[in-house]
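Below you'll find the structure, written out as structure tokens, and then a few comments.
Some chains have been omitted; the remaining ones sit where they do in the full complex.
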């Protein structure tokens, strides 16, 4: 039996938690008990809706609630146009989730930019916080200056415990207690289980931010349960550890051979993918070969399940100081662009007066 | 009668408030009712202790309490050695002020770095906040790891209302309410009445931070009265407005001629300062000429009192959009170095285990 608890802390993405609980021999199963998964494709963006109920929560180690994942190469390709579309899509999904949480148009929002401004891969929260349109002081001090179509929004960046000496959740609790918002949107950098999802994924959820999650260490939960108001989280994976990179690579090696063998067995004369290298960009769970083949390629290691393999690699690397958390070399521009996409999306989701197309001109670092 | 209220907001320095209330015809008077002023010189640092009681508070427009001003050219000259001495001196003065406020060695401190990290001349508070040694999380979570000679310290940088939408004092109140520190040290950038004091002055006081003060607009008071615990403020003037620059310059022109006339009247044969240009670096209130001479040099303007003159210049410049707040061109290095001096001083004042000499190696951005 795999040790879910051990590894659930390694991924903050429900999508990954769901995938991780599929043994290599089972084929991926999208309608498991307690977890409903739906996919949709809009332009180049893959949307995955994961709904987890209490049974599913126990099974995959993620809290019950709604999770929406947006996957896009807009940031990695540094494609401004795709980034605008990603931002628009984020805005729509955020609005939908706000509605599902019962949030009304006039409800007052507190945006919390989690993370550490001085550690680039952990700076998405603070950067977003700096770019959102805040209005709550105007509502309070000069209500006559606020146009139609804006709601009351405030924003804070509480820092991280190593710098402030204060538990992040305590700091937020004090600010909520003093300012009484109706709901919270918390933005944070996450750890990913896959190097491919880094800076290519945004996860929305109504389950808050959880202990042990994220790039830094934020210990207490920031959620509806602790604050008694809805907490919507927006998370972006920006780091991955060496164990994950190795484990993923080993799986890809196995699938690579699985695919090769399968293709060899096909009747000749059929157009083989290996003849058209450009079609062969992805390897899927379908390509994972059977146990014998896995043993041939990778010996004892090839026979382990996902979590056992990770556990073994972790046991080897950690005592050697080899299990570093890493981020792509282009971290500076990735993080800046992602913060811009998120703040634009948040601005137009929160303020009716800010059209999707315009949103980006409202944000500036 | 001059309008004190109007201008008291222009200077956050008690030293300047005191000076501003001397009419050009009176000579500076250092023992005015309600305001006691003492000066001391340590190395190149000029220390001025201003004690204001209730009567004095009404007269000069500064709150009753202790004010200590450290003046040094350490930052402007970019002299690392002088900066270490300034930091040591700051540490000693801060310890003395803490003692006067009844703060005990074991009292827990919250450091508040006021200002806007993205506006360089307003970033001293956030920069200091990033460099101080915080320990309160260790006292709470791993008390066994804290060595002798450290007290519990936490630190926050609440941002500015234009960015957060929340009154800075409300945010701090929420954090104090949640974390219960025994006293607060608030660090802020100030506006100065003199271009010469910019980045050359540090003011300590036990009177807190006040409405309308500072580089940005922080509206509500942050003080013992509002939070019920001692609030020590550390302020550094980093900006000045065009009215002040003009007014100061006009005074210097008057004093320049006052000095020249006086020297002309001296018996010949006496060594005149004008013969030795290197001695003639400062002009003092003693050099201000009489009314007739002031009229000759500067006509109607020369006859106005300090505040009337400022008022007139302000009335001319403001409608033209000419009364900008400015900062020296070298603002980046000045602010960074000043933040380093202050954080080093604060660290060694708060933690007995941090020696004055060592303090700087404990701080890093």
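When the chains are written out, they are named A and B in that same order, and each has its own residue count from 1.
Heads up, the rule we're going with is that contacts are C-beta pairs under 8 Å (C-beta built on N, C-alpha and C of every residue); 3 or more make two chains touch, one makes a residue touch a chain.
It should be emphasised that the depicted structure is a prediction, and the values quoted were computed from it without experimental measurement.
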Legend entry - Full count of same-sequence chains in the assembly - 2 placed in this view: 4
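Assume only the chains that are shown with their structure count from here on.
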Legend entry - Angle (degrees, nearest 5) of the CA superposition of chain A onto chain B: 180
Legend entry - Centroid spacing, where centroids are CA-atom means, of chain A and chain B in whole angstrom: 46
Inset, instruction - Spell out the residues on chain B that touch chain A in their complex, using ranges where they run on. - result: 117-118, 129-130, 134-138, 152-159, 161-167, 170-171, 173-179, 365
